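My structure is below; once you've seen it, I'll send some questions.
All protein chains of the complex are present and in place, except for one that has been dropped.
We just call them A and B in the order they show up, numbering each chain from 1.
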Amino acid sequence: MATNFEKVVSLARKNSIWPLPFATSCCGIEFMATAASHYDLARFGAERMSFSPRQCDLLLVMGTIAKKMGPVLRQVYLQMAEPRWVVAVGACASSGGIFDTYSVLQGIDQVIPVDVYVPGCPPRPEAILDGFLKIQDLVNAEGLRRRHSDQYKELLAGYGIQ
Amino acid sequence: MSEHILLPEGSIEKQTTTLNLGPTHPATHGVFQNVLELDGERILKSTSTIGYIHRAFEKIAERRPLYQITPLTDRLNYCSSPINNMGWHITCEKLLGLQIPKRVDYLRVIIMELSRISDHLICNSIVGVDSGAYTGFLYVMQYRELIYEIYEEICGSRLTTTIGRIGGFERNFTPAAFQKLEKFLKEYPGVLKEFENLFTRNRIFMDRTIGCGPIAADRALNYGFTGPNLRAAGVDYDVRIHTPYSSYEDFDFTIPVGTTGDCYDRFLVRNEEMWQSLSIIQQAYQKVQEFKGADAEVFHADAPAYYLPAKKDVYTKMEALIYHFKIVMGETEMPAGEVYSSIEAANGELGFYLVSDGGRTPYRLHFRRPCFIYYQAFEELVKGGMLSDAIITMSSLNLIAGEMDA
Partner (left out) sequence: MLNNEIIKQKLTEKFPDQLTDWCEPYGMLTFTAPAPLNLKVLQFLYDDAELRFQFLTDLQAVHYPDSKGAELAVVYHLHNLVDNVRIRFKVFVDIEKPDVYSATALYRSANHMERETFDFYGVNFVGHPNLIRILNVEEMDYFPMRKQYPVEDQSRIDKDDEMFGRG
């Protein structure tokens, strides 16, 4: 049940998301193009790119995550404060992409829970913006008590996160 | 460099700080880790760890036919994918012994120089961002979009282009592509001039970058430096002049060379290379326009065993059908032998060592990646300098993690 208070809070949250661009490879360059003036991510409220996980809301994982990088990604996710969302940008972050090898993590959802997957190799800036808008829809629809629900706690427990 | 105040021994308990720079850090372009040992703000020692994006390209390549390795080469230096693609195609053509028509060579030169401009733009503007000047980056990204549009007209994709085929291009450049190229050639010189004005004689930028991370020419050669980093140190080694490929000998251009090899020299060398690339593109475009009539329709070599035949021939002629089948099913066999071929990529000499045993896939493919080799000098470049100088040195070396780890 969305009270007026929840609507206001959701509106404020969705229009001021601070992303953390976790750019590892080619998708990172497309993100740079998205953040630049032609496609302009800032008009959706993501003006301030926070590079510290303690201060960000959204973890944008862009690029291939190797098995060596997996624990680092997990560490960054654990440092984020609730409410936090994760977007897997690109084929490599979603499922390992074209790299079905011994050294690449086949999708970041092996280590952290993901909210939105943006397919593409690399996805066009319009696709990244589409993913961002879907996150905004999720933020809007989320109630204030979601993070305390049993379902959410079960999801995190499935990843071994307290 | 200002004087470092050395405290007398035993005065205060002297301890060094260990600082972890990366693998996720706003200033590192890609994922590599440097553990720095600092004395105040001076760097005493730096230990680097790479491999955070190791994707095993060389192992994957042993299971793919030659044309399926092109998408892998895209993802080496992803800021300038077309150069890597062209380098790979040139290597394959050397192994297979194909003769490439002049028009294809000139079109390849246009694409390669465009991507060299796009890579140097990223590198130089990111050096600006790391020293605090965000404007240059936003301004030139707009013109990188123009370059992306040209790629899109030709191959359909912006960043990881997989442009061209073994033997030429997949389709002729459309008039729209040439129009976009003309627009770029008209607008870009003014933009580059403005970008230069922001940085080259900017007092703050000069103070930040002069004397920062210098390297002597003979040490650079011993470390295996190539590309703009080596030319900034004073050695005029450029693969386009040394071993011309793709008809580079028909073009008139100079190679900018620096003196001290510090960050400012690297910035200036890359800047001047962009002007030279612009001049090469103009010459190549003129040469392409001189082909008239049937010659202007040539966009690939005559090699039906390796280049897909035209569809109308596939539907009507038997040999074309068989060639098409063999190529698509990956059943074309390549001659046995080993070849090393290199091109001047945006970061330096990108080499491909291809060993073939006569099968359908390479027996061994090794990428000689310039970033991987010159990154070894990083510890020496930053020792004794300050932490912020290490950041500027890292970005001026143009370290791309995808190329480093492959």
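Just so it is clear, a contact is a pair of C-beta atoms (placed from the backbone, for glycine too) under 8 Å apart; a residue touches a chain by one contact, two chains touch by 3 or more.
As the structure is a prediction and not an experimental result, all values here were calculated from the model.
Per the touch definition above, the residue from B:Thr200, B:Thr243 or B:Thr259 contacting the chain not shown is B:Thr243.
When you scan B:Leu19, B:Ala56, B:Val129 or B:Ile322 for touch with the missing chain, the hit is B:Ala56. Taking the complete complex into account, B:Gly351 is the one of B:Gly167, B:Pro309 or B:Gly351 that touches the chain left out. Contact between chain A and the absent chain runs through residues 67-68, 100-104, 106.
Listed for chain B, the residues touching the missing chain in the whole complex are 50-51, 54, 56, 58-60, 62-63, 94-95, 219, 221-224, 235, 237, 242-243, 337-340, 342, 349, 351, 353, 355, 363-364, 366, 368, 372-373, 375-377, 405-406.
Keep in mind that, in the parts below, only the chains that are shown with their structure count from here on.
Taken together, the chain A residues at the contact with chain B in this complex read 22-26, 28-30, 32-33, 36-38, 51, 63-64, 66, 68-69, 72, 76, 98-99, 101-104, 121-122, 124. Against chain A, in their complex, chain B makes its touches with residues 23-26, 30-31, 51-56, 59-60, 71-72, 74-75, 78-79, 122, 137-138, 141-142, 144-145, 148, 158-160, 401-402, 405.
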